[in-house]
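Missing here is one protein chain; the remaining ones are kept as they sit in the complex.
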Amino acid sequence: MSKLSYTKALNRALGDALAADESVCVFGEDVGAGLAGPTLGLQARFGTDRVVDTPLSEQAFVSMAIGAALAGRRPVVELQIPSLLFLTFEQLANQAHKLSLMTGGQTSVPLTCLVPGSGSREGWAGQHSDHPYSLFAHVGIKTVVPATPSDAYGLLASAIRDDDPVIVFAPAAAMGVRQDVTWDLEPVPLGRARIARQGDDVTVVALGAPVHGALAVAEELAPEISVEVVDARTVHPFDWATLSRSLERTGRLVVIDDSNRACGFAAEVMATAAEEMRLTAPPRRVTRPDGAVLPFALELDRALQPDARQLTGAIRAVMK
Amino acid sequence: MSKLSYTKALNRALGDALAADESVCVFGEDVGAGLAGPTLGLQARFGTDRVVDTPLSEQAFVSMAIGAALAGRRPVVELQIPSLLFLTFEQLANQAHKLSLMTGGQTSVPLTCLVPGSGSREGWAGQHSDHPYSLFAHVGIKTVVPATPSDAYGLLASAIRDDDPVIVFAPAAAMGVRQDVTWDLEPVPLGRARIARQGDDVTVVALGAPVHGALAVAEELAPEISVEVVDARTVHPFDWATLSRSLERTGRLVVIDDSNRACGFAAEVMATAAEEMRLTAPPRRVTRPDGAVLPFALELDRALQPDARQLTGAIRAVMK
Amino acid sequence: MTPTAPPHHLPLAEPADRYRAMRLVRGFEEQALDLVREGVIAGGIHPYIGQEAVAVGVCAALRDGDLITSTHRGHGHVLAKGASPHRMLAELAGRVTGLNRGRGGSMHAADFSLGILGANGIVGAGAPIAAGAAWAEARAGRDTVVTAFFGDGALNQGVLLETFNLAAIWRLPVLFVCENNGYATTLPAAGAVAGGAVERARAFGIPAQTVDGMDCEAVLAAAAGAVERARAGDGPSFLECRTYRFEGHHTMERRLKLGYRTAEEVAGWRERDPLPRAAAALDPGEADRIDAGIGQLLADARTFALASPAPDISGACDYLYADGLRPRAGVTL
Partner (left out) sequence: MTPTAPPHHLPLAEPADRYRAMRLVRGFEEQALDLVREGVIAGGIHPYIGQEAVAVGVCAALRDGDLITSTHRGHGHVLAKGASPHRMLAELAGRVTGLNRGRGGSMHAADFSLGILGANGIVGAGAPIAAGAAWAEARAGRDTVVTAFFGDGALNQGVLLETFNLAAIWRLPVLFVCENNGYATTLPAAGAVAGGAVERARAFGIPAQTVDGMDCEAVLAAAAGAVERARAGDGPSFLECRTYRFEGHHTMERRLKLGYRTAEEVAGWRERDPLPRAAAALDPGEADRIDAGIGQLLADARTFALASPAPDISGACDYLYADGLRPRAGVTL
């Protein structure tokens, strides 16, 4: 039995995909050196024509990956910082996402964009600490945020096989997670949530690193409140059926979401639940503040991220 | 009494601001020619040092506007297409928005970004028809979407005076609106909604062009249902107090929002209402579909935008 | 009933073929201008009239299987690379028989079966896509050449310059074709492009030359050299084609008085119209015969487009996701 690390899981998913399918290739900065972790050793194994070190030209190389996709490849682009998604937003939202519809189905863009170290990296401050997955749900790009090593493997594997663009966020706070994996790693379908813990009183929806915090809170509250933890895994398309089934039983909803409050993932989950599902009490969310910019000082950085105390409070609030 | 057009109102707001404050300046493509409307005649009046025609380098000139702001200017940048906001997302979300906090309040960035012709421009198709105001609410940039000429004047005037970055969306579908203006045009404060029509049964929240559609629907339904129409005007910061007061009376909420469904403006309004306000029935929203890309053919383009029939249906649904 | 477009093939090997192709583009655009006025084409177009020698000259240097990316002013490139004028016109009219099934329109016309990776509504955006396709083709061991068309305005887009660098360091088989028509909308290229176009490409070590974009044969000669280089694995080239658009930037310019260029300037360039020049080199009477044939072809295309049905609105979200994922509707009632 081996403890699989999250980073190693991503690395293995990439390696397996490169080995299984000639059309898979990797573009990114310092991917040859494996600086961020997921690409470690892959250039040595697959060569510089499959694992391509790029100059600092994110817009061009993301577009090049789109062009390569149009020519039959399945490119994976690694972006070192979440805000590089801002820099390449035109390429992702306006080109990659739209080409399938705009060409009347003549083509598709099987591009995967991997962002290791998303969310707060302590001490990296304002421009390196965003968690902009909700933006991609809004524009409609498939987006996943694995919480565990096996999901990191499985969702990245599925993202690469998917015929549409997919963004894979690997939260910095989750990349230290290790897991006992006794089964064969396999693809995890996009768009399917995972019931991380069963419960009957409250449904807590989480995503990425906060899944682990939510499980701890659920355990702690177990004597009083039976908390169901739903690991959404995919931001878009969200697994509404699983949420609906859970709320049929619990009727109470709390969402924990490490992104900005307004128009975020938590807002969408609450809005849809309020519109279409069974809710016996007002739902609650635990998020970053509106428009949050993470300040550098650690105390301040942490103060703006959702935490266990807040989640506990929210769960108690919906139980009132 | 003169009929004021929406475009003319923007033009007048810009002209008044340039005249009143030496630090105001305008950057953009074809602003000298006044191609998009709002800048018509201003270069002749204020010179090429105040109204600057830029090459097609949106990232650089938006950043330059930020730099000019740091040096004491109040720049207005005109972007010809809503998707140029995607192209400059890094500059707006990661630089302009963050500098105030990241510098510990040493500076602010009084930048206004004006986007004339946002949303569908019939026949301009997929890459020219977005309405990405919700993205800016998520990252936390002040964002307004005026529905009427007097608000177009007033919100643009306030945006320019504001010490933070503000995005002003002028929807293509609203730019044809004309208004009898018998009063002096003046600034309209950011963050304040307008009760466009009073009513007791349902609160309809709208923004931009759909405000007019909502008023028509309200009129039509008047014999059966008393509809209050709230013109939000500002996406962020949203005027929660006005919404709350309205819901205190109606308890029923419908949001119409010409942007993509997931994580959009409507989601936020519904989520906050569900979390904090009085709702006696599940709220509803009328939006574009998830991840919508507007197809070129007019029938398809229109089919993906929220319309009066859908709004009527949603109002009836919340009244059930 | 949905009509079927007739088979279409556009030879470009001979001067007469190239004259015919230019006439096709010219006639197509003139007809499109009529259809914009008639309200059949929604939203308007960016007419290619005046620049025909560039699209035709460059495409004449390519072979089947080569790829192109195009721009907002893309009709000429798409037609010169061999797209059916019937289906192109149907696309502009928003019909199901259009190249993109009516989903794309003027700024997104594409025909992947012919290597036309698409017009693009964002200035400069096509070039890195071309470079990416070129990378994929080259690394797959194919000798495909990929051409990226763009305007003088695009020279100021950062992503284009980033692409020059990547194409240079990776020796990609790309032909960068800058159609310098003197203006980016109302902005004169003269004052907007510091240092000049070819200098910009050369700074990245990319061989670059300026050619007369009103002379199809000159464009072809220059393009052929560049294509050969690319095909041989010697990397990218850059061609600045000096040309001019006879019409406004976009059809909506007709109702605006922008005054950014003089009537004399337009008239001067019209005297250098690439079509009469090419016609003069043909046998007597040949141009007239070609013109008549194109007239008939375009009349047929018009009939075809107008007879084609508009898409059914139930399919408004079709093709949004390649795997068939159906997005949630904008309202649930």
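Letters are used for the chains, namely A, B and C, taken in the order the chains are written, and counting of residues starts over at 1 for each.
Heads up, the rule we're going with is that contacts are C-beta pairs under 8 Å (C-beta built on N, C-alpha and C of every residue); 3 or more make two chains touch, one makes a residue touch a chain.
The model shown is predicted, which means the values in this text are computed figures rather than measured ones.
Participant: Which of the visible chains would the unseen chain be in contact with across the whole complex?
Facilitator: Spelled out, the missing chain touches these shown chains: A, B, C.
Participant: Thinking of the whole complex, not just what is shown, which of B:200, B:276 or B:299 touches the missing chain?
Facilitator: Per the contact definition at the top, the residue touching the missing chain is B:276.
Participant: Looking at the full complex, which residue from B:123, B:140 or B:187 touches the chain that isn't shown here?
Facilitator: Candidates B:123, B:140 or B:187; residue touching the omitted chain: B:140.
Participant: Out of A:38, A:75, A:104 or A:126, point to the residue that touches the absent chain in the complete complex.
Facilitator: In the complete complex, the chain left out is touched by residue A:126.
Participant: Kindly state which of the options A:197, A:252 or A:288 is in contact with the chain not pictured.
Facilitator: Residue touching the absent chain, from the options given: A:288.
Participant: For the full complex, which residue in C:146, C:159, C:214 or C:227 touches the chain that was left out?
Facilitator: C:159
Participant: Of C:202, C:229 or C:272, which one is in contact with the hidden chain?
Facilitator: Considering all chains, including the one not shown, the answer is C:202.
Participant: Just the residue numbers, please: which parts of subunit B touch the chain that's not shown?
Facilitator: Missing-chain contacts on subunit B: residues 25, 49, 54-55, 57, 59-61, 63-73, 75, 90-91, 94-95, 99-110, 140, 142, 162-164, 191, 237, 275-276.
Participant: Since one chain has been left out of the picture, which residues of subunit C touch it in the full complex?
Facilitator: Spelled out for subunit C, the touching residues are 156-162, 164-165, 168-169, 191-195, 199-200, 202-206.
Participant: Which residues does subunit A use to touch the chain missing from this display?
Facilitator: So the residues of subunit A touching the missing chain come out as 29-30, 32-33, 35, 53, 55-57, 59-60, 81, 83, 87, 121-128, 261-262, 284-293, 295-300, 303-306, 310, 313-314, 317.
The criterion applied here is as follows: only the chains that are shown with their structure count from here on.
Participant: Touch graph of the chains shown: is it line, ring, star, complete or other?
Facilitator: complete
Participant: Using mean Cα positions as chain centres, tell me which chain lies farthest from subunit B.
Facilitator: C
Participant: How far is the middle of subunit A from the middle of subunit C, if each middle is the mean of its Cα atoms, in Å?
Facilitator: 39
Participant: In subunit B, which residues are in touch with two or more of the other chains?
Facilitator: Each of 83, 87, 125-127, 262, 284-285, 290-293, 295-296 in subunit B touches at least two other chains.
Participant: By residue number and range, which residues of subunit C touch two or more other chains?
Facilitator: 100, 102-104, 108, 120, 122, 158, 317, 320-321, 327, 332
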